[in-house]
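Moving on to chain A:
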Amino acid sequence: MSNNTSPRVGLFATCLVDLMRPVVGFAAVKLLEDAGCIVDVPVAQTCCGQPAYNAGDTSDTIDIARQVITSFENYDYIVVPSGSCGGMLKHHYIELFEGDSEWAPRAQAFADKTHELLSFLDDIMKVSLTGLKLDATVAYHDSCSGLRELEIKKQPRALLNAVDGLNLVEGTEAETCCGFGGLFCVKYPDISEKMVDAKVDDIVATGADTLVAGDLGCLMNIAGRLQRRNIDIKVRHTAEILANMTHGPAIGDPMDDA
Partner candidate 1 sequence: MQSTSPNFTQNAKDALQDDPLQAALAKLTDGFPIQRLEAAARLPEFEDLRDEARDIKTHVLENLDLYLEAYEKKVVESGGHVHWCQTAEDARETILKICQNANAKTVTKSKSMISEEIAVNDFLEENGIEPVETDLGEYIIQLRDEPPSHIIAPAIHLSKEQVADTFRDAHTDLEKDRPLDEPRALLEEARAKLRTKFLSADVGLTGANMLIAETGTNVLVTNEGNADLTNNLPRVHIVIASIEKIVPTLEDATTILRVLARSATGQDISVYTTFCTGPRQLNDLDGPEEYHVVLLDNGRTDMIGSEFHEMLRCIRCGACLNHCPVYKSVGGHAYGWVYSGPMGAVLIPNLIGMEEAQHLPHASTLCGKCESVCPMRIPLPKMLRRWRERQFKAELGSTRARWALKSWVWLVKRPRIYRLAMNMSVAILGQIGFRGRFKSLPFAKGWTSKRDLAAPTGDTFLSQYHNGARGDQSGELIRRGGRK
Partner candidate 2 sequence: MSGRDAILGKIKSNLDRPNDLESKQAIQNRLQAHQKNLIPQRGELNQDQRIALFCQEASRVNASIVELMHFDEIPAAVSEYLRTHQLPAKVKIAPHKDIASLDWDVNTSLMIEEGRGAGDDGVSVSMAFGGVAETGTLVMTSGPETPTSLNFLPLDHIVVVRAHEIAGNYEAIWERIRDVQTKRGCEGTVPRTVNWITGPSRTADIEQTLLLGAHGPQRLHILVISEATT
């Protein structure tokens, strides 16, 4: 598959995928390799620093950003299976280093080759997926950062439409925040509950049996609320479906002890 022209991709798995849902990482690797990339998963990765950034801890965020840039800047591309971590790497790192003559250009160069997974596959690698089949009615949730910071809207839908048997349905509030917001959901659980309930109601109204999105934070929030309300809708990361890795349990479901 690989040759001299194959792009070398550093996969930034994100802390949530690393910790909570490895299958998304595997799916990302598979999709990237199928697209002709040489994939590397640097061990020196932890988190993009977004929790610190959104908490106002800028100086620590800068340290973390330097660490990420240093570990990844030598790849042809840096790919992230998350819109919000993608937005952090692609936009907010640049803000952090405004006016820093050494780091601003490095952050910019790093940002230029950083992409969210699905937009990378569609916009850059222009992949067309074949041979996929899944009988499911799928609603897609546009995660806020992916949608508004990275303009990810068409790409995941285009890729999902290539799956045979998959019926993609649209919620009227697909673009509305699910109420996760990082620390927001634990700081203001009542407001967050109201928001995620609105999201869940909207998903239910579509008649979908599966919800997908490109951000594990949103997915865990929505899955957790669906399960708390005993609503049987499977929740998965888009990459799991596109990589045909849906044999394991959906988010929050028990594993079969087969």
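For anyone wondering why these and not others, all candidates are chains of the complex that A comes from, given by their letters.
Couple of notes before you dig in:
The rule is simple: a residue touches a chain if its C-beta (ideal position, glycine included) is under 8 Å from a C-beta of that chain, and two chains touch if they have at least 3 such contacts; residues count from 1.
Note that the structure is predicted; figures quoted are calculated from it, not measured.
Only one of 1 or 2 makes contact with chain A in this complex, and that is candidate 1. For chain A in complex with candidate 1, the touching residues are 13, 15, 17-27, 29-30, 41, 43-47, 49, 51-58, 60, 63-64, 67, 95, 144-145, 148-149, 175-177, 179-196, 198, 220-221, 223-225, 227-228, 243-245, 247-249, 251-255.
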